[in-house]
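A single protein chain has been omitted; all remaining protein chains appear in their positions.
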Amino acid sequence: MAVTEAPPGPQADERVRRAGLLRRLLARPELGAVAGAILVWVFFALVAGNRGFLTLDGTASYLAVASELGILAVAVSLLMIAGEFDLSIGSIIGASGMVIAMLNIEYGWPLWAAIVMAIAFSLVAGFLNGLVVVWTRLPSFIVTLASLFIFRGLTIGITRLVTGRTQLGGIDTDAPVVSWLFGGEIGRFSVSIVWWLALAALATWVLLRTRVGNWIFGAGGAPDASRNLGVPVNRLKIGLFMTTAFSACLVAILQVVNFGGADVLRGTGQEFQAIIAVVIGGTLLTGGYGSAIGAVFGALIFGMVRQGIVITGVNADWFQVFLGAMLIVAVLVNNYIRKKAAEAKR
Amino acid sequence: MSRKRLFWPALAFALVLLAAGCDEAPKEAASSGESGGAQGGLNIAVVTHGQASDPFWSVVKNGVDAAAKDTGNTVNYQAPQTFDMVEMSRLIDAAVAGKPDGLVISIPDAKALSGSIKKAVDAGIPVISMNSGSDTYKELGVLTHIGQTEFEAGLGGGERMAAAGVKNAVCVNQEVGNAALDLRCEGFTESMTKAGGKVKVLAVNLADPTDAQQRISAGLGDADGVFTLGPTGATPALAALKADNKLGQVKLATFDLSPEVLQSIADGEVLFAIDQQQYLQGYMPIVFLTQYKKYGVVPTGVVQTGPAFVEKANAAQVIDLSKEGIR
Partner (left out) sequence: MSEGTRDGTPLLEVDNLTKYFGTVIAIKDISMSVRAGEVMCVLGDNGAGKSTLIKTLSGVHQPSEGRYLIEGEEVRLSSPRDALSRGIATVYQDLAMIPLLSIWRNFFLGSEPTRGWGPWRRFDVDFAQRTAREELQKMGIDIRDTAQPVGTLSGGERQSVAIARAVYFGAKVLILDEPTSALGVKQAGVVLRYIVQARARGLGVIFITHNPHHAYPVGDRFTILNRGRSYGTFNKAELSRDELVQMMAGGKELEELGHELDEFARAEGESEEAQALRSAAHVLEEEAKG
């Protein structure tokens, strides 16, 4: 019936096996980020090794920074692979933190209840973001830019109205379950690191081993075609916006519980840092390709540079220059490696 | 092909940038410790909540730099980009990881920073606080505090105002609920009442200066004295008095200095300003740490740097120093 050639002989199979592993490694989107992380670590180990970068304290400090950004980056990576941006997560961090602080301090709610309320709030915020993007078909960049301002403005305005201040402090964070879940440390390492790695593992599993993960790639790479093939693109995107909003809330919870208070300006600028970490991790700005693990390494690089600079003794203001330079280098390296990987196949 | 050629120069450029940034460190450190005293050679980290670009805090940094020079120590000044306790505690953690010989910090939020401060103290690093945290520093294990305590400063202000003949004063508070500001008004009220006068606290939002000016005008009533808690309050208060033609009858005094406030004092429009001499808040901690390291001696209570009063008599001198970033 069908006109086929004979199946490939053992010779062809052997060829596949040998080139397989190397080619497969090169093809992974995370490669650039992992290489970058190693490079950065070596760099600071050399330059700041004797000033504390290599100590347990130094490691714990940059892992703590990396973990907060990492929680955001992992969620944002999924959204960006699906082809959308969320610029409002910084504002959602501030808003969620304020929800917890105000409910607890002004209205006397128990801490766990305030936290549940904040989670509910963030899910609604994410849902609204997603709904508007899907309904209006405006670029998510624009929609979430608007919600960035709206949420931040609401946070500042309502906090000032109710309390007359812009920072709320003095929360009693010794509530048993709450402080075990979100506060404190394991040895010297902040518990946020555990949350970060757990979420990264979950996101990777979803992305690479479930239907939803395939849908995410499809929605980002070819949205109309995916819709025609049966992928529920709209529902997927709304769900992903809710995920990023939730990740922002988680960061806020960790901050409130660990620092005993909230600030209307918390989280400012985090959305861009998260996007940068995700891009460093190998995700394309145009969507359809990327990796949550890469975002993990992107956040790690971030944390190492952030704290490494201070440990080295350089003024922390220089961090922004490095950030920009790092971003460009990372994207160049990623493109280069991707090209190499594609060539290697031929 | 052109992409590939672009790649290596771009990478090299970025690496050069990185390296250049690191060059900064030895340079910065060197400048803080080249000439100067024979002793020293200590490595001190300073983490405050005020950026060096802020005019108030740049005076503090000048004090820090001068002390570093005079004692021959290496001092590293770090501050978060915005008022963010999370950022600040990370900076403290990073500084502590480098095992400095001493740590100087400000404590705007004791609870938020307690974790990081405790880690420093537990690591055996001597810690001195400045500017904020006068009532919380002791329980955190901090050796001493250098700054101006709010209540006492308000107290001093009240005494001065009463001495100038003010009987009925308004204390303009822009953030009722902010502990530091509340304490200033409370101290002011206490000394005024003791002198037989009375004080009303006027809550005014200073975000919009025109609006603030209106509110102050409206809230004056028959007061013969206005006390503001900073230059952002002094400016609209002055404008209100001028607009209502009350400059002669109502006396205005304020906390903290600014070029405008200083000029107004010289011109006789403002009675006095309270100077917390933040230069000393930068200078003294370095000196104290040096002596502590050497001999184990350190002041045991709060070292007050204010209130110092700038009035018409010494305004001119202060204006000159302010231009140099000393006051």
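Just so it is clear, A and B label the chains in written order, and each chain counts residues from 1 on its own.
In the analysis below, a residue touches a chain if its C-beta (ideal position, glycine included) is under 8 Å from a C-beta of that chain, and two chains touch if they have at least 3 such contacts.
Here the structure is a predicted model, which is why all the values come from computation and not from measurement.
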Visible chains in contact with the missing one: A
Identified contact with the non-displayed chain, of A:Thr163, A:Ser179 or A:Asn214: A:Asn214
Contact set of subunit A toward the excluded chain (per top definition): 1-5, 7-8, 12, 15-16, 20, 24, 27, 205, 209-211, 213-215, 217-218, 221-222, 225-231, 284, 288-289, 342, 345-346
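Criterion: only the chains that are shown with their structure count from here on.
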Centre distance in Å when subunit A and subunit B are each reduced to the mean of their C-alpha atoms: 36
Subunit A-facing residues of subunit B, complex: 3-4, 6-7, 10-11, 13-14, 17-18, 21-22, 24-25, 28-29, 76-86, 89-91, 93-99, 109, 111-112, 115, 119, 123, 175-178, 203
Complex interface listing, subunit A residues touching subunit B: 43, 47-48, 51-53, 55, 57-58, 60-62, 64-65, 68, 163-167, 169-171, 255, 258-261, 263, 265-266, 268, 306-307, 309-318, 321-322, 325-326, 328-329, 332-333, 335-336, 339
